[in-house]
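To start, the structure itself, in structure tokens.
Shown here: the complex without one of its protein chains, the others still in place.
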Amino acid sequence: MIRLVKRPQPSAAWSYGAPLLAVLATILAGGLLFFFLGKNPGEAIATIFWEPLFGEFAFFYRPQLLIKGAPLVLIAIGLSLGFKAGIWNIGAEGQYIIGALCGAGVALAMYPLNVFWLFPAMVLAGALGGWAWAMIPALLKTRFGTNEILVSLMLVYVAEQFLASMSLGLMKNPEGFGFPGSRNLQQYPAAHNAEIIANTGLHWGVLAALISVIFAYVLLTRHRLGFSIRVTGDAPRAATFSGVSPKRLVIFCLGTSGALAGLAGLFEVAGPAGQVTIDFNVGYGFTAIIVAFLGRLHPVGILLAGGLMALTYIGGDIAQSQLGLPAAAIQIFQGMLLFFLLAIDVFTNYRLQIGRQEAA
Amino acid sequence: MDLSAINPVLLLAALLAAATPILLAATGELIAEKAGVLNLGVEGMMITGAICGFATAVETGSPLLGFAAAAVGGAALSLLFAFLTQVALANQVASGLALTLFGLGLSALLGQSYVGVKPPRMEDVNFGPLADIPLIGRIFFQHDLVLYLGVVLVASVWAFLKYTRSGLILKAVGENHDAAHALGYKVVRIRTLAIMFGGACAGAGGAYISLVRVPQWTEGMTAGVGWIALALVVFASWKPWRVLLGAYLFGGITQLQLNLQGAGVAIPVEYLAMSPYIITIVVLVLLSADKAQAPASLGRTFHASQ
Partner (left out) sequence: MAQDKTKVGFVYVGPVGDGGWTYEHDQGRLAVVEHFGDAVETVFVENVAEGPDSERVMTQMALDGADLIFTTSFGYMDPTINVAAKFPNVKFEHATGYKRADNVSTYSARFYEGRAVQGHIAGKMTESNIIGYIGSYPIPEVIRGINSAYIHAKKVNPDVEFKIVWAYTWFDPAKEADAAKVLIDQGADVVLQHTDSTAPQAAAQEAGNVITFGQASDMAEYAPKPRVSSIIDNWAPYYIARTQAVIDGTWESMDTWDGIGPGMVGIGEITDAVPADVKAEAIALRDAIASGEYHPFTGPLKKQDGSDWLAEGEVADDGTLAGMNFYVEGLDGEIPQ
């Protein structure tokens, strides 16, 4: 019979090979799907993966990859710290919304004052907002032992309603003819998270995402706190002896991920999105969970995974318009990519053994 | 403002129908979680069930066949999740989210030719004279079959978990899979069955939306109900009867909110719409005093060699 046997150490070959294999498998299965939808599979795959990177208009799409990928990476880095320690914040979407609302709130309250400290103040407010929203599940968990998965998830829905209320009420643009949505921060120079170098897509959020990758890498490999996080995930009981109390770890991990998600929301609302609107959040908080796992909770992996997800979004939209593929097919394609990555990843830690079962 | 416009009898009757989709989905998820599996793909399984049920009902003319197909569709989709988490040992949170993404896309593709089609009507069960009892008749005896099956399902799950040997084994697997394995139980097989049961229930819950509550097919029509079902399981602290209570409470708040608006009461709608979620959090906190905790192995990956 065939069975899985745990490797004594994760296989380095597989940990690099698995993502490639998964992409190949997705290309095959996705190609088949596109074929059945009556499209040329080769053309469809090339449009999704090749066009944004090396196509005729790559000069435009490459910066877009940064814009689309940055919030995913920024949020996923924060989440990965907690996930490593077995602390499950799946409410990043809510923290993202609250961060955006707090940051935009500061800007809208100061409008039209153009002062240099406004943007830094917004960044601070965004991070604090996300942090505070994440502190609710953190404190409830440390104080009462409630499940943080559920509390953080519930708070996403609370945040969404709050967002609707703000767009229709308090933050509504007074010059917007009664339509919902706030002033556009892109037209408010002191508050605008503009591109640092024009036409590169490089805004402060992208920079923050890159810094967070480095920060997380250093934390996990060089710092004692990072050691505690890793130990807690692997062996919760042993972690008690590592010197960091589990409660402090919960506060730290949820707080950090909340603050990063809040930052992502702030950079988005002050930059690419520009406005607080009812539909401001587009699911980055949930997609980032997938990105964190695709990146195997490793900072560099997350960076690559965020790029890959962004690529499928951008390439998917191109395929829709150039080839007439329905959005649903792109969704299925993304789903398949995740399935294959998750499934094939098993070989990093396990190997197949074919033959008789040994005595345990 | 005219509160007398609100008819409590009709409010209660509407509440029972409104609660049924989340009731079905949450009961299925409860079994999966009791077995130690956290499947966040409920939304994806519900929407897949919604289109499978809708298409089958339209093609065959039988809503009941539709429900059967919805259960099969939901269970089939959940097999993907079962394969990922039980065989390939993938993380359950990520697999569940991927399942939702996949299910939303799949259902949209399947449903392309069913937009704007009217499904066959689901008839109410004929209770004869019972339906004519004042008040009680309108509240309890003028509904369709699936609504009653939902309540029966809750009762069955309760009895299954409490009184049957299989139920005890299921709980043992959810509490400590290593111990259960040592005792010779097939952890992977039991969990796979539990996941499929969850998928079937979610599928049926989705079909209740597309065939009874709405009834029509549009892309993404479950509009987040699957996530509420997930919340409900926790709200109920993994107890079947509390799932029933919670489903009525969740459904009831929406009904009450709309009723108050209709009666002209100036309520902040967004804040009332948040309330079920806030109440769930409050309940979670209150329950923490109670010893009712999550199944100990919930969300953890099992591998026999460990």
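In order of appearance the chains are A and B, and numbering begins at 1 in each one.
Everything below uses one rule, namely that a contact is a pair of C-beta atoms (placed from the backbone, for glycine too) under 8 Å apart; a residue touches a chain by one contact, two chains touch by 3 or more.
Not measured: the values here are computed from a predicted model.
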item	value
Chains in view that touch the one left out, judged over the entire complex	A, B
Residue among B:27, B:254 or B:297 that touches the chain left out of view	B:254
Hidden-chain contact residue, picked from the options B:150, B:174 or B:215	B:215
On subunit B, residues whose C-beta touches the chain left out of the figure	5-7, 10-11, 14, 18, 21, 108, 111-112, 115-118, 209, 213-216, 218-225, 254-255, 258-259, 261-264, 266, 268-270, 273
For subunit A, the residues touching the chain missing from this view	56-57, 60-61, 64, 67-68, 161, 164, 168-169, 177-181, 184, 186, 268, 272-275, 277-280, 282, 313-314, 317-318, 320-322, 324, 326-328
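By definition in this document, only the chains that are shown with their structure count from here on.
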item	value
Geometric centre distance via CA averages, subunit B-subunit A, whole Å	28
In the complex, subunit A residues that touch subunit B	3-6, 88, 90, 136, 140, 144-147, 149-151, 153-155, 157-158, 161-162, 164-165, 286, 289-290, 292-294, 326-336, 338-339, 342-346, 349-350, 360
Contacting residues of subunit B [partner subunit A, same complex]	38, 40, 80, 83-84, 88-91, 93-95, 97-99, 101-109, 112, 219, 224, 227, 230-231, 234, 268, 270-271, 273-274, 277-278, 280-281, 284-285, 287-289, 293-294, 299, 303-306
